[in-house]
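Moving on, here comes subunit A:
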Amino acid sequence: MNVLLIIIIALLFPGLINIIRSLLSGRKGPGLLQPLKDMIRLFRKGSVYSNTTGFIFRIAPTISFAAIISASLVLPIGPWKALISFDGDFVFFIYMLGLGRFMAIVAAMDTGSSFEGMGASREAHYGMLAEPAFLILFGSLVLFTGHYSFADIFTTMRNGTGFAYGIGFMAAFLIFLFTLVETSRLPVDDPRTHLELTMVHEVMILDNSGFDLGLILLSNALKFAVFGTVIADFFLFEASAWVAIAIFVGIQAGFAVLVGFVESFMARFRMTHNPQFILSLTSLAFLIFVGILLFLEK
Partner candidate 1 sequence: MPENLIFPLIGVVCALLAVPFFRPRPAGWMSFFSSVVIAVFSVIPAVMVLSGGDIVSTPLHTAFGEYQLRLDALSAWFIIIINIISLAGSFYGQEYLGHYPDRKADLKVHYALLPVFHASMIYVTLLNDLFLFIVVWEIMSLSSFLLILFERKKEGTLKAATNYFIQMHVSVVFLLIGTFYLFFLTGGTSFTDLAALPQQAGATNSLFVFLLFFIGFGIKSGFIPFHTWLPHAHPAAPSHLSGIMSGVIIKVGIYGILRVVIQSPANMITIGWVIMIFAVCSGLYGVMLAIIQHNLKKLLAYHSIENIGIIGIGIGMGTLGMGYGNTVLAFMGFAGALLHTLNHSLFKSLLFFSAGNVYQATGTVNIEQLGGLGKKMPYTSAFFLIGAIAICGLPPLNGFISEFIIFSGLFKAIHLFGLSESFSFVLVIAALALIGGLAILCFTKAFGIVFQGSPRKQFQKEPVEAGWVKRAPMLVITVLIVAIGFFPSLIMKVMEQPLNMMVPVADVQNVMSGFTSTLSGISLMSGIFLGIILLVFIIRKLAQRKVVIAKSETWGCGYVAPNPRMQYTASSFARTFRKLFQPLVSVEKDKIDIEAVFPKKVYSYESHSHDRIEDKLISGPLEKVVKFLGRFRIFQNGQTQSYLMYAFLFIIIVLVLEFFKK
Partner candidate 2 sequence: MLGLYFILALVVAALIFLVRKRFVAYASLIVFLAAQTLINIYAFIHLGERELEYFRFDHAGLIFLSILTLLSYYTVYYSFIYLKRNQDNPFRTSIYCAVLIMLIASVTGVYLSEHAGLLWVFVEATTLCVSLLIYHERNALSLEATWKYVFICSIGIALAFVGIIFLGMAVQTNGVYDLSFSSISAQAATANPFWMKMVFLFILVGFSTKMGLFPLQTIKVDALTVAPSPVGAFISTALMNAGFVALYRFYHALSAADIVEWMNNLLMWTGMLSVMIAAVYMMFAGNLKRLGAYSGLEHVGLVAIGLSAGGPVLYAVFLHLILHSLVKSGLFYHLGTVFHHFRTYKINSIKDYFGKAPGAALIFLMLLLFLGGIPPSGIFVSEFLIFKGLFNAGHIWEMALLLVLLTFIIFAFTRNALNIVFSEEKARVETYGKIKYYELLPIILLLIAVVWLGYFPPHAFSVFLSQCIM
Partner candidate 3 sequence: METILLTVFSFTLLFIGIANRLNTFIRMLALQGVLLFGITFLKLNEISWFNLTMILLETIIFKSIAIPWFLSYILHKNKIVRETEPFVSYFWSLIIITGFIILSYIISGYLGLDKNTKADFTVAFASLLTGIYIIITRKKIITHMMGYMILENGVFLLSLTIGAHQPMLVNMGILLDIFVSVLVLGLFLNRIGNTFEEMSIDNLSNLKD
């Protein structure tokens, strides 16, 4: 159930972002379903493989896709329990995403192209720098709630005081930035740039085509939806299922809109600035942690 929701969201998401962007730049953008159509087309198309590549290049997109799906399986959505929930499942979540990244990087290295190596190296660095932020954030949530799994943490947060919601907002903001890094959007990376030298994610998939490319696009969209879900979960206070869905969709849409705005009004950082930006996430997470420590008067 959750997975279906997330997938649907994921399919609609990129379109929404595009619409926002084009509206803001005064154009009449493509339809909401355009990206979906692209993916379907890609799934049907044949594909071209480089002679340099081996079996890893072929299996990698599948594995990273599967990784993201199974990561999304541990996420509850408001009243709907996650498929499986156990203590420390957020560790599993983030490491599954890590596995996805690992495969993506390895696949990029497989082509032996100078550009894709570049992208791969950047991807690896950004992931390496971003992961601690996420774990520290959840560390502070654990400190705050005293529970160790998504479901419990979120339920306690939702039934909590105003401070809980304050924490929720900060966490949401952090995860929003985190998403920008993980899915390599502006200001970390510009998917629409024309120069491979400055790309991170797009340059890694230069050689993928057909089904695999479709999978990669889909998984990238999925990442959005998954993090959107995490954000939404902070605010899905107890309500009947349908209200919950409405709120969920609303938050996801808002998330998309926000991304759209960011993308239209911000420019890309210089490559050398990215690490600082990502490290700032970690310090933000630490701020949250300290805030909670103060609140709990330890």
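Criterion: a contact is a pair of C-beta atoms (placed from the backbone, for glycine too) under 8 Å apart; a residue touches a chain by one contact, two chains touch by 3 or more; residues count from 1.
Basis for inclusion: all candidates are chains of the complex that A comes from, given by their letters.
The model shown is predicted, which means the values in this text are computed figures rather than measured ones.
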In-complex contact of subunit A, chosen from 1, 2 or 3: 1
Subunit A residues within the candidate 1 interface of the complex: 43-56, 62-63, 65-67, 69-70, 73-74, 83-89, 91-92, 95-96, 98-99, 101-102, 105-106, 108-118, 120-122, 124-125, 127-132, 134-136, 138-140, 142-143, 146, 148, 196, 206-207, 210-211, 215, 275, 282, 286, 289, 293, 298
